[in-house]
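Here's the structure we're looking at; comments come further down.
All protein chains of the complex are present and in place, except for one that has been dropped.
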Amino acid sequence: MATPSPGPTRRGVLGFSAAAALGIVPDTARAAPDGQITIASHVSLAPTWFDPAETAGIITPFMMLYALHDAMMKAMPGKPMAPCLAEAWTVASDGLSYAFTLRKGVLFHNGEPVTADDVKFSLERYRGASAKTLKERVACVDVHDAERLTIRLNVPWPDFLTFYASATGAGWIVPRKHVQQVREDGHKKAPVGAGPYKFVSFNPGVELVCEAFEGYWRKPPAIKRLVFKVVPDEATRLAALQRGEIDIAYSIRGELADELTRTPGLSVKAAVGSATFWLYFADQWDALSPWHDQRVRLATGLAIDHKTINQALTLGHSHLTNSVFPENFDFYWQPPAPVHDPARARKLLAEAGHPRGFEAGDYYCDASYANIGEVVINNLREVGIRMKLRPLERAAFFKAYAEKKLKNVVQGASGAFGNAATRAEAFVVKGGTYVHGSYPDIDAAFVQQAAETDRAKREAILHRLQQLVHDKAIFAPIWQQAFISGVGPRVGESGFGLIEGFPYTAPYEDLTLKGKA
Amino acid sequence: MTVITPPETTIAPAIRTPRPTAFWRLKGFPLIPVLILVFIALVAIFADVLAPYDPTIGSLARRFRPPFWQEGGSMAYLLGTDHVGRDVLSRLIYGARVSMVVGITAVLVAGGIGTLLGILSGYLGGWADQVVMRLTDTWLALPALTFAIFLAAIVGPSELNIILILGLVYWTRYARVIRGEVLSLKQREFVRLAIVAGCSSRTIMWRHILPNVINSAVVLATLMLGVVIVTEASLSFLGVGVPPPKPAWGLMMADGKKGLLVGYWWLTVMPGLCIMLMVLSANLLGDWLRVKLDPQLRQL
Partner (left out) sequence: MKQYILRRIGYSLLSLFLLSLTIFLFVRVTGDPVALLTEPGASQEDIEAMHRQFGLDQPLWVQYWHFVASFITGDFGQSFYYRTPVLDLYFQRLPNSLLLAAVAMVLSLVIGIPSGILAAVRVDGFWDSAGKLFALLGLSLPQFWVGLVLILVFSVSLGWLPSSGSGTVWHLLMPAFTLGWYFAAAHMRLTRSSMLEVLGSEYIKLARLKGLPEALVIGKHALKNALIPVITLAGINLVVMINVAVIVETVFAWPGIGRLLYEGVTFRDFPVVQAVVVIGGSMIILVNLLIDILYALIDPRIRLES
């Protein structure tokens, strides 16, 4: 099957394939690692990604972490928080301490055992995203013996495990002795971890070579060598895949993805992460702006033909959630599905005083996503909203967006970690980095939820907040974007879609080549 | 005061300006390239009449239709449709206008800045020369595409800004060549006479120097036209060119390049052919002009 069948829901497919992958492969009866899989990356690999301590709040580093390192607990097939290096944990009734028991006999690549002391060291050494919050709230780490430890907090923090296990790199373990011996620089040049693959060599911006770590606790990887190559141009990645130079090509979009479905032997793999896209009406608080009229904003949403755009640009794999909040976030509220209704859009525009449409000004977007802007603008024209596309080079776009220099309509996007509250803080609530204006009732709801300790009540407030965002048409959501990759004919299990919400192939120890599993 | 011979007659034989009426009869006159350029210019002027569709509106329902002679193509869209379902032929026709306008005005901007600064620096010498030459050195040491990306980031992309950016990136070549010309003109009899006669610097530069460097400027312009158009396409490849959905050949090529591997060859081959024909013609014309007007010009 080249494409997942459109019939069952995505979750259904995922659940099934995850179970199959786990069921088919018995942990013991496996041959020694053999063969090589070459992965073409769309972004240049940075050595910081080899070090969990540096994990910034983006998903890309996890592409490397899943290979080289292992975490106390992490997202695994079928489980968003599967016990890995930690075999079990308990939370004290006051919510102030977490006791962990480590898995026995787990080794780092250099042969040393993973101990509770390494866990303490890794948490204390962590300096990536949200490091300050972690430092402030974690009081201390008590190491009882080699396998048991307790993390104590200053204040009850219900989200602690989420932060520790998935949103940051603090729960990914590095060997204290080794790191202190070779110093930080040495560790970055030749990292040692407890993951399924050992570091062999790295050439910045060119390639990373890894080799199977046969002593990996879960099971020895099936593939001997894993090579990550950097191929910046999308078309070149596809060509390399067609030629069999590489086995997996990350990020293949639009018509190139079409070709994947047509070429025998190649297949499309799509994963929906937490990156939502939307139109932001930056001038809606200006009474003189046409966007001040809610009917105009609603009409814009109605004009967008989400389904067709989804089909054309991401082969229908993106999720049309009609929200700027990702559906996989905590406290997510599902708004009604988006509607494409040009007739009603025209009617709304006429009611708002634009019977013949209007010259609607600039439409700003990140140039790397100008392809979305182009088709959206085309949709808007059909109902009479005539806009000019202004694609800005990525760096310049985010600078201008954050400095509130972009006027009129902005095509925004975010794949930041967090929950509904953090997303609202950055994009909806007064004072946020990308907020041009706000509504008092939403701001009040935000303050209220931040002080609420009862989870159910907090959820209710956040649901109301999201409903307000939806009702006021602050944004016209586009989609939660699918990340599409191509897989070559040699690959058996590609690893895509095994872990829900993870765009890259993982876990690496599950990858197989055909006829070798 | 009026003893000076008009510079036109003085220099005419010196630079062997051919009589315009005899242009087409001259040996090696690039007739085909000139016809091509004239044709493109006519298409650009009459784009509104010629184009069958609005070049900026499409429908995703009819994207990637092949040209009419291929299976699945139709006479409705002679050269097929692109990734948004827009008519490729109409976009090519309007694209001629964008390319002509961007190409010519960018060359004019570059030529204007460069010629002006070149004359000032060459004629005035001293600190003016120093400032211009240091500026030129610095400019040339900056990689052109990087420079263009930064400029685009500062001013934002629009057709006008792309023109300014290309002009700002490429004026240095003019400045250098023109300055060299002016330095040698300064030694010539008629300029010296003008100085002796007490003409103001402005008059000399405007009346005596400028007409004599125009030839070089024209030759450079025809040669630069190609460079500018190809650079504009490259900027589109890097995502900072003329913004879509504007029909520009460079943008069409960059947008369509993905289709090349997928079998949608017409998306990039068609605009590619147009750019190639235009640039090649401009270059052939430029080469010929250079030999005719200014055989001494070697730095090009």
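Chains here go by letter, A and B, matching the order in which they are written, and residues are numbered from 1 within each.
By our rule, a contact is a pair of C-beta atoms (placed from the backbone, for glycine too) under 8 Å apart; a residue touches a chain by one contact, two chains touch by 3 or more.
Quick caveat, the model's predicted, so the values are computed rather than measured.
Although it is not drawn here, the omitted chain touches the following shown chains in the complete assembly: A, B. From the options A:156, A:232, A:265 or A:489, the residue with contact to the chain not on display is A:232.
From the options A:129, A:174, A:420 or A:513, the residue with contact to the unseen chain in the full assembly is A:129. Of A:77, A:415 or A:488, it is A:415 that touches the chain left out of the display. If you put the missing chain back, the residues of subunit A touching it would be 44, 46-48, 54, 56-58, 127, 129-133, 188, 203-206, 229-233, 235-236, 239-240, 242-243, 245, 393-396, 398-399, 401-402, 412-418, 422-423, 426-427, 433-434. On the side of subunit B, touch with the chain left out of the figure occurs at residues 27-28, 129-130, 133-135, 137-138, 140-147, 149-150, 153-154, 183, 226-227, 230, 233-234, 237-238, 250, 253-254, 257, 260-261, 268, 272, 275-276, 279-280, 283-284, 287, 295, 298, 300.
One rule holds for everything that comes next: only the chains that are shown with their structure count from here on.
Subunit A and subunit B have CA centres that are 45 Å apart.
Of all residues in subunit B, only 56-61, 63-64, 83-84, 149, 152-154, 156-158, 239-240, 243-245, 257-264 touch subunit A in the complex they form. Those residues of subunit A whose C-beta lies close enough to touch subunit B in the complex are 234-235, 238-239, 242, 254-256, 258-259, 305, 308-309, 311-312, 367-368, 370-371, 373-375, 377-378, 381-382, 388-393, 395-396.
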